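For this depiction, one protein chain was excluded, whereas all remaining protein chains were kept in their positions.
Residue numbering begins at 1 within each chain, and the chains themselves are lettered A and B in the order written.
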Amino acid sequence: MEDEIDKDKLVGRREILGMLGKTGAAIAALLGGGEVAQAVVAQAQASETPAGAVTADPGPVPGYDWTKHKYAFGVDATRCIGCLRCAVAGKLENNVAFDPHHFRTWVERYGTVDGGETLIDSQNDEGNIKAAGRPDNYRFDDRYADANVTKAFFVPKLCNHCTRPACVQVCPTGATYKTEDGAVLIDHEYCIGCRYCIQACPYGARFFNEEKQVTDKCTWCYHRITKGLNPACVEVCPASARIFGDLKAPQSAIKDFIRDNRIQVLRPDTGNGPNVFYIGIDKEVL
Amino acid sequence: MPKHIARFLGLLILVIVGAVGLRYLFVAHSYYKYGSYRADSVTEISALPVQVAPSSYYQSFYPDIFATWTGGVHKAVQCVVCHGPLKVGATPKLDKPQNITELCTTCHAAFPGRPKSQPQVVVLKHAGRQVCLNCHNPHSPLLTSEGKSIVEDESEAAPGSDDFNMADASAVAAAPAKKKAPVGNVVAGQKKSLLCLTCHGLGNVIRGNNAGPNLGAQTAEHIALELRKFQSGKRPSVVMGPVANGLSSDEINDLAAYFATSATNKR
Partner (left out) sequence: MEQLFDVQQYIGWVYPNETVFPWGVLIVVYPYLTGLVAGAFTVSSLYQVFGIERLKPVAHFALLASLCMMLFVPSPLLLHLGHPERAFNAILTPHTTSAMAMFSFAAMFYVFLLAIETWFVFRKYIVEQAQIRTGIMGLAYRVMTLGSYDVSERAMRADRKWIFALAILGIPGAHGLHGYVGFLFGSVKAREWWSSDLMPPIFLFSAIISGTALLNVLYVLSCWFRRVKVDILCLKTMAYSLWGFLMFALLLEGVEIVCLMYRGREGIDMIMQYITGPAYYPFLILQLAIGAGVPILILSFVFWRGITGNALVTAILISSALVMMEVFMMRWNVVIGGQEISKTGKGLLTYAMEYHGKEGVFAAASVLIMPMLLLLVVLRILPPWEDGKASH
């Protein structure tokens, strides 16, 4: 047993050190850390691109080659506990208004009482707003406490970063676009605020940022993933219900997720080609 | 061609040339670099500040708490969940959570829809008026020694609570001194574990059919104890009873040792 524990610790330490090597240093550099940290970041990035290899244009992000990544997102709905830390983290990380009508990511609750019709609610629901109690918190109320629940589950939702995004198709200015590494982003300095993209998104992932008067949505925390970090919602999920990773990496959590599960996407009939893959969702989920 | 038409055409050409010229002047310089968008905006977006720090960031500032946290069952719950966004400074001071019960029940209130693998309690039944922190250390929430004595005092008074067997589990886990910790063979346990994986899965490595709780992130003590309870019938179960009955005491220890290895516990 002693041996086991020691081994545990060692592995844990090594994992943490590995994590630190790239992400921790990136954070340190970001916070204006010293030269050492920056050197570590440079090292990490040097190891990414083999020396001497003449690569094509590495893209517009300094120190990061967007042709070498292709991101995807997995959601294991069977693990979601509906704690809504993801919704809070998404807002915190991206300065989204803390009210129940603007979400980068949110969670839906599906419930069937006495085998009847499936009832769905989310953070815009009166009961849930009341249960949260204050605007900067989100919480599901206990509405099914005394009911005979035949089936209930939670489904996290976010922007699907589609392969053929309807929102990008309709944008008149090119203020929203798909990057080489798979994220659909919005140029807040270029958006004219016509809101056509909000109409075009079949998933309701987009919202209007009234403060900036432009459209806003989940970016998979592009500023984090280009530094090697996970999106904020993945970072905080205590139930490992959210999986994020790089399809071009030799090994990644999302590749395992796609390989080991029969995955589904939402509304495949729209032809958008979503890149958020679900397992454990029911027929009502769309 | 009449003079007025010639002049009109001239004017039209002037307007068109002027418009094309103005467009040339006003198009953002990085616009068509990679496609129909401003390439600079990708740079701008990627340079936004990180607010939700990875927990590893805090390790050097709070090494003791960090070690407790990584060694406990709450290691999947990142610092930011309870302590708020990134704090910058020589020694980042984290927010102290205000309403502990509200915070804990965010994840642990019993709820239809929460997967079985999630420990859930009905607060009134589980703790009465006790505050969570009386018995639990939030960084490693299996029962503390104070908690253990409280549970022992109260377990006689109120037996058979029907909520998740968390009190049970933690009581035992926190009392390794009393009972001898099971020592098993990891390799033998791994061989034997194939049967379990169908229903329970294995951490993030293999996903089961979700019929049973996730065995990753469980301690060896807890797994061994529960298997023995199934064997003795103390914890009645149609499925697990016969399974446990087919196991020898050594096999139970092997399984427990295997499920507690880091390979299965990996997040």
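Going forward, a contact is a pair of C-beta atoms (placed from the backbone, for glycine too) under 8 Å apart; a residue touches a chain by one contact, two chains touch by 3 or more.
Computed from a predicted model, the values in this text were never measured in an experiment.
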item: Hidden-chain contact residue, picked from the options A:Phe154, A:Tyr190, A:Phe257 or A:Tyr278; value: A:Tyr190
item: Hidden partner chain, touching residue among A:Pro100, A:Gly182, A:Gly228 or A:Gly245; value: A:Pro100
item: Where the unshown chain meets chain A, residue by residue; value: 100-103, 106, 119-124, 157, 166, 168-175, 190-196, 198-208, 210-214, 270-271, 286
item: Missing-partner contacts on chain B, residue numbers; value: 1-5, 7-8, 11-12, 23, 26-28, 31-32, 36
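Quick note on the criterion: only the chains that are shown with their structure count from here on.
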item: Residue ranges of chain A touching chain B (in the complex, touch as defined); value: 1, 4, 7-9, 11-12, 16, 19-20, 23-24, 27-28, 30-31, 59-62, 64, 66, 76, 78-85, 89, 92-94, 109-111, 139-140, 142, 144, 147, 149, 152-154, 174-177, 179-180, 185, 187-190, 219, 222-224, 226-227, 229-230, 232, 235-236, 238-240, 253, 256, 260-261, 279-280
item: List of chain B residues in touch with chain A within their complex; value: 28, 30-31, 33-54, 56-57, 59, 70-71, 76-78, 80-81, 84-85, 88, 106-107, 109, 111-115, 117-118, 181-183, 186, 204, 206-207, 210, 220, 257, 260-262, 265, 267
